[in-house]
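Could you have a look at this structure, given as structure tokens, before my questions?
One protein chain omitted, others in place.
The block that comes next holds chain A.
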Amino acid sequence: MASPTGPAGTRTASVTGWGRTAPTTARLVRPGSYGEAVAAVRACGARGGIARGLGRAYGDAAQNAGGVVWDMTGLDRIRRIDAEAGVVECEAGVSLHRLMEVLLPLGWFVPVSPGTRYVTVGGAVGADIHGKNHHVAGSFTRHVRSFELLTADGAVRTVRPGTDLFDATAGGMGLTGVVLAAAVRLVPVQTSLMTVDTERAADLDDLLARLSATDHRYRYSVAWIDLLARGAATGRAVLTRGDHAPLDALPARARRSPLAFRPGRLPPAPRGLPDGLLGRRSVGLFNALWYRKAPRRRTGELQRISTFFHPLDGVPHWNRVYGRGGFVQYQFVVGHGEEETLRRVVERIAARGCPSFLAVLKRFGAGGSGWLSFPAAGWTLALDIPAGLPGLGAFLDELDEAVAAAGGRVYLAKDARLRPELVDVMYPRAPEFRELRERLDPRGVFTSDLSRRLAL
């Protein structure tokens, strides 16, 4: 998607998710106020509309073929910061990046951050995003005190936790309405640096054991796993875990501006890169280097927030490295006690040699109340794979079956290919979700390619 136009400007454009697969065409409308948003929803036409933030959903959740896509980045005001209680009230188009810029100097941090800062607050609610702190903090909507939702009848409702509409919207992929604003609880920090412990795990057993035994000691925890390693090294990984650095952990010089937020930024990835740049060999080499360059064990390293949380944000448009064919991200969760399923999936990916670099394994804490919210207590694995890999569709279908049979699910914000029949198996509350949508939006105003594809 190209750059947006002026307020309420309308143009027709080809739209894809971050994975750059399955483009469809929609009219883009960028409301700049509540009034414009209400008018835009009223005027959306027969093929409906869907809200879109910064386009980081990998699949087709924020595209709407033949209809309207509301670019919400025009609603980007931070209305109020309660620096005593640690609550920010802002419009839905504000990005987590912007919140960090504004809030860190005040000593506050967002409650949950995914692997990119370039997601909007509206998107964070719609996908009920999670981060490296899920095992202690849960997902994003757990920290939302209320949000304002523009529904199909043109009304703006204030929605609070504990209601059906809240739970349907938390993770509901924008299909219950347009989130216009939210009040989010923050976490206090003394500095903008992280203290990070790094260690290597020799294989999957070692990795799961380390995560199970010691995760509770860290607020943030994640493992980069080398899915191209086979045999005895299957599942070898680098764990990085940490917490916000207290003031006294900083060297004297850094203590003068402990809350400075300075994310580094490299030049963007060039356009028009060929497919197949990330083949088995190049990715295998990268993964091996990545594994070996990590220290066997290092504690208390100071890292910037951007380095620890958002390493890929340093390269704008990094999704272009997958070439014209784009890529799919596969993320699933299986519960505790389903380690065998996880192991089988990892072994199959390793055996097939999917060129996936920097796959991520995490241990989730308890799930939230969102009906279509993804996280649930257990293990989650996420990996990128070039979409052009022959036979990939059928291969991922097989993994889906194993995940579904284990009571697990895949993440809708990343999906671009799930078999529709599996939605209700993976998300048992999907029928209730449809019922609520039918009641609240009988004309199907809120529609996306994802909702058409999965019959949501």
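Rule of thumb we're sticking to: contacts are C-beta pairs under 8 Å (C-beta built on N, C-alpha and C of every residue); 3 or more make two chains touch, one makes a residue touch a chain; residues count from 1.
The rule is short, and it goes like this: contacts and distances are computed from a predicted model.
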Per UniProt record, name of the chain withheld from view ["Aspartate carbamoyltransferase", "Protein FixB", "Carbon monoxide dehydrogenase" or "Oxidoreductase"]: "Oxidoreductase"
Touch criterion as defined above, residue of A:268, A:337 or A:393 at the omitted chain: A:393
Omitted-chain contact residue, chosen from A:129, A:328 or A:404: A:328
Residue touching the undisplayed chain, where the options are A:249, A:360, A:416 or A:440: A:416
Missing-partner contacts on chain A, residue numbers: 14, 19, 21-26, 47, 59-60, 64-67, 325-326, 328, 387-388, 390, 392-394, 416-417, 419-420, 449, 452-453
